[in-house]
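Presented below is the structure to which this report refers.
Heads up, one of the protein chains got dropped from this complex, but the rest are sitting where they should.
Per-chain residue numbering starts at 1, and chain names A and B are given in the order in which the chains are listed.
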Amino acid sequence: MRCDIAVVGSGLAALVATRTLQRAGRDPVLIWPGLSSLYFLYATVDVLGYANVTTAQPVEQPVTGVRQLIADHPDHPYARAGLAALQDGSSLLLEWLREAGFNWQGTLAHNLLLPTATGTPKPSCLVPTSMVAGDLQRDEPIVFCGFDGYQDFIPELAASNLSRAWNGGRRTVTAVRVPLPGIKPDRLFTSIDLARSFEDATFRRDVAGRLRRAVRDDGARLGMPAVLGLTHDTDVHAEFEKESGHPVFEIPTLPPSVLGLRLFDRLRRHIQETGVEMIWAAPAHQAEVANGRCLRIHLKSAGREQPVEARAFILALEDAVDGAWRAGVQTVRDPFFHRVLAHHANPTERTDESLFQPQPFAAIGYPVSDRLQPIDEDGRPLASNVFVAGGAIAGYDPTGIKARGGMAIATGYRAAQEAMAA
Amino acid sequence: MPDTSTGVVVIGGGSTGAGVLRDLALRGIDAILVEKGDLASGTTGRSHGLLHSGGRYCVNDLAAAIECVEEGRILRRIAKTTVEDTGGYFVSVSQEDEAWEPRFVDGCKTAGITCERISVEEARRREPALSTQVRTVFWVPEDGHLDPFYLVIGNVESARRRGAQVRTYTEVTGFVKNGNRVAGVISRDTVTGEETTIGCQAVINATGAWAGFVARLLDVEVKVVPVKGVMVVLSRRLAHAAINRCHKPGDGDIVVPGLSVAILGTTAVKVAHPEVLPIESDEVRLLIEEGAKMLDGVTTARAMRAYAGVRPLYDLGAQAEGREMSRNFAVIDHEERDGIAGFASIVGGKVTTYRLMAERVTDLVARRLGVTTTSTTAEVPLNDREDEMDQLRHRPAQLGVPKPHGEELALQPLLCECELVRPQDVEPWVTDPAVRTLEDLRRRTRAGMGPCQAAVCSYRLAGRLVTDRGVDGRTATRAMADFLETRWRGVRHVFWGSQLRQAQVTAGLHLELFNVDRQLQFEGDDPRRAGLFTVPAEVEAVGQP
Partner (left out) sequence: MIRDELETLSDTVEEEHSVEACTKCTACNTVCPVARSTEVFRGPKFLGPESERYRDPHETSVTAGLDLCSGCKLCEVTCPSQVSIQEYIRRAQNKGAQENGRTLRDWVLGHTRLLSRFGSLTAPLANFGNRNPLFRLLMERFVGIHRRRPLPKYQWLTFEGWFKRRPRRNAPTRRTVAYFYGCWVDFNERRLGQQVVAVLERNGIEVIVPRQQCCGIPAVVNSNTDLARRYGVENVRRLSALPAGVDIIASSTSCGLMLKHDYAHLLDIPGAESVGSRVYDICEYLWMLHEAGELKLDFQPVDTRVLYHAPCHLKSHGIGYPAMRLLRLIPGVRVEEVDEGCCGISGTFGVKVEKYDLSMKIGSRLFEAVKAAGSDSVLADCETCRMQVEHGAGSRSAHPIDILARAYGYR
C-alpha cells in the first residue's frame, strides 16, 4: 500500500510523531506489531528525574536539566532531538491529551516527587491529575491504602519505606488495608478487574466509606493503587475523592498498568477517530533503498509480506521489546537495513553485574545523524527519508535518569518534523 | 557447658546430610543438622536433576552404575513425590557413538539396567523433537527426573516430624574435644554472628565438596576435589524423557526435562574452591551446541539462565582427573583412620545415591553409639502428603477451573504466575525462621524460577515479608532486590533473544516504575551484595491508624 508517511511503532514516540504529522496536515499511517511498553510500564511522562545515573538528587526543573544534559552530552538522544522538540512535543502532547478527554497536568519547568509502589520518591513531570495529590513537596500526611487479597500494591511496604525517605523521616506515613465489597481475598482479581469495579458508583461509595472509617487523620491524603476506573477515570477519581473526604492519588502497580492502558487506549482511539489509519499486527522489516532513499518497507502480514510505500518513514520501535532489533547469541542485527548493530563475543558483556546499574545493552541501537536518520560507520545516512525515534536509537538509556517519556516525545516530535521535510 | 545437647550433629544440608538426618531420626537417634547456607544451596540444589538409571556409568564405572540401578528403584518407591518418572533415551549421533553402542549394551546388561533398542521412527513418534542427526536410540526406562529441592526438604521435614532439628545459616567454626573424642560442635549464625555450642556424641561430616574444610577444623585431611559443572536452563521442556548421548561420558551430553523446563548439562572443570564457580561463555555455547545435536529446538529455545554446581569428587589417591574419578562414595571412619572418635565423613557420590550414602555412614555411627536399629529409609516412604511433583504437573488443570467460592465460582489467585505458585503455597514458608532470603523461599516453592525470573513475584513476595512476617520496608525491599540480583546472575550468561527482552521489562518495572535503584542508593547498601534478612530487633512501626 501507499501512504504519505509511515510511522512504525506503538509507543509514545510513535504516537507523538503521528500526532505531530496529523496536526501539520499530513496523512500518517501508524503501523504496529503489537503493544509496546507504553501499555504496561508507563504511568507518567518522565522528562528528567536525575541529572545522571549516580546522583541521588532529583532534578527540580526538567527543562533546565535537559538543557544542561544537552550541553554536557552532545551525542545524547536529547541533544540530537533538540530542546525545542522536547518543548514543542510536550505542548503537543498535553494539548492532545486534553482533546482526547484526559486530565493531565504538569510543565517542563517543574518535577513533582511522587511515591512509587515501593514507597520510593520518584521525580515525574507530566502526570495524570489522579496522581497529583501524591506530590511529596506537599506537607499533608499520607496514608497508603491497600485491599485484602490484592497483591499488586502493598501499602505497608510503601509506608515503611516512604516514612524513612520522605523529608528525612519527618513526615507521617501510615498504611491501612480494607476488604473489598463482594470480593473475597482468596479469589483471583486483577488490577483491571478492580478498575472496572471502581466504575460502579455503589462499589466506589462502599470502598470510600470503608476508607473513611479506617483513616483517622482528617488532613491526610490517600495513596491508592492505580485502579480508579478504566475508561471513565477522570470522573471516578473526582467522585472518589469527594466520597472519601480526602485528597486521593493513584500509584502505578505491577503490570498490567491501568494507567498505561488508559493512555494507550484513549490515544489510539482518538487518533483513529480523527482519521489516522492504524495497521494492527504488522511487524515491519526490510527497507528497500534505492538512490539513497527508502522506497518501501515490508510488513509481515498474514500470508504475505505487504510492501508499504511512503514519502518518509519513522521507525519508532522500542529496543528489543517490539522489534527494532533482534539479539542473537553474539550478534545484534537490525531487521530493516540488515546491519550488524553490535557484536559481543560473550553475551555477558551486554550486562552489568548488577541489575540496578546502567546496562550496556541499553546502548544498542541505530546510530543516528543530527536529523535522526540512521547512519553507517562513516556517518552517512542509510536513507534520506528514514528517521528513528524512541528506544531504537543507539545510546538511548532513559532508565537511570528517569527520562523515558521525555526522550520519546522529543525524538518522536523531531523525527516527525524531519520526515515532513524529507 | 554446651548451649544444647543432642545425639548426633550432622553437618551439611544437601541431599546426603538430609538423608542422614532422616535415617538417624527413623532410628530414634536425636540429631541436629547444621548448614552454613540454606538447605540444598550447595551441590544438591545445583545438580542436573537426573535420576540416573546408571546407563551413563555402566561401561566405565560398573559399581557406580549398579548403585544407581538399585537406588533408583528404591527412590521410585519411597520418594516418588520427588521423582518424575520420565524414562530416558541414549542416542547416537555419530560414528564414534555407534562404536560405543555394543559396550553400552553390554554394560547395561551387566549392571542390570533395562535397555531396549527402538527404531528411530518409533523414537521420534514418542519424542518429536529428536534431531535428524540421531542414528540409534536406546530406551532406558529407569532414567528420570529427581527434584533436588523437594528431595532435601522432604527428607528434612520427615526428620523434623520425628523430632530432629535443623539450623540453617549456621556455620561450624570448631569442635569441642574431650581428649581424642569429639564432644561438641561450635557454630556461628552467619547472619547475627551469634556463637553456639552443641554438645553431642558424634558428628557426621556430610558437607560434600566442603568436607575438607570441616575436617581441617580437626586437623584431619579429607581430600575432596571440587569439579565445576555448568548448566543451562531452557524455559520449556523440549522432550518428555531425559536424552543422553550414547558415548563415553563427556561435556554437554545430557538434556534433562523436568516440570516446566529442560536443563542442558554439563561440563567438568576442576576448580580451586567450591564457591568460586565461574561460568564461561564457551561452556554455555558448548552446552547448547551439544544439546542441539540430540534435540531440535535447542538453539531456538529460550534460554532462561545458566548456573554452575560443583561435584565433590573424592580423591582416592589416583591420578584420575575430573570426570574420570569415581563417582562412588566413601565413608571415612576417622576413629580408625585418624584416631579421632565421634567423627565420620561421607564423601563423593551423587544425588541419586544419597540414601545409600546416608545409610552407610549412619550405620557406622549408630554402631558406635550402641544403637542396633537398622536403616528403614529404603522402606518408609518419604512423604505422607500429596504427591508434590504430580500436583505441580497438574496445577494448570486445577487452575483453569473456577471453584465454588461462597455462592459463586471464582478462580484461585497466583503469586508466581510463571511457576503457578499460589499464595497458600508460599504462606507456610514466609514465616518459617529457617527462611532467611527470598532464594530460600524460591527453593521451597519454586517462586521466581520461571521465565520472568522473579520480575513480578519478587514484589509480591516482598509484600508478604512485610504483611506476614512483620519485616520492615527497607529489609523487604532489599530482600526483593537481592532476589532479583541473584536471578540476574544466571540470566546474564544467556543474555540474548527473549531473555534479553524480558530483562528490559524487568528493569523497566523495577528501576523506572518503582525506582528501586534509587531506593537502594538511599538506603546506602551496596546493591550487589546478595544478603540476608532478619527480623530486626526493633520492628519499625509501620503504624495502623
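Assume a residue touches a chain if its C-beta (ideal position, glycine included) is under 8 Å from a C-beta of that chain, and two chains touch if they have at least 3 such contacts.
Just so we're clear, the structure is a prediction, and the values are computed from it rather than from any experiment.
Among B:Pro102, B:Gly179, B:Gly339 or B:Gly400, the one in contact with the hidden chain is B:Gly400.
The residue from B:Ala330, B:Leu411 or B:Ala434 that touches the chain not shown here is B:Leu411.
For the chain missing from the display, the contacting residue among B:Ala330, B:Ala434 or B:Val505 is B:Val505, taking the whole complex into account.
Residues of subunit A in touch with the missing chain: 1-2, 29, 33-37, 39-40, 187-190, 192-193, 196, 255-256, 261, 269, 272-273, 277-283, 299-304, 306, 321-322, 326-333.
Where subunit B meets the chain that is not shown, the touching residues are 126, 128, 235-237, 240, 259-261, 285, 288-289, 292, 297, 299-302, 393-402, 408-411, 417-418, 420, 450-452, 455-456, 496-498, 501-502, 505.
Quick note on the criterion: only the chains that are shown with their structure count from here on.
Subunit A and subunit B have Cα centroids separated by 41 Å.
Subunit A makes touch with subunit B in their complex at residues 37, 40-41, 43, 46, 50, 56, 116-122, 143, 149, 151-152, 154, 156-165, 172-176, 184, 186-189, 214-217, 252, 254-255, 257, 319-321, 326-330, 345-348, 350-351, 353-357, 359, 361, 398-400, 402, 404. Across the interface of their complex, subunit A is touched by residues 281, 284-285, 405-406, 410-415, 423-424, 456, 459-460, 462-463, 466-467, 472-474, 476-477, 480-481, 484-485, 488, 491-497, 500-501, 503-522, 527-528, 540, 542-545 of subunit B.
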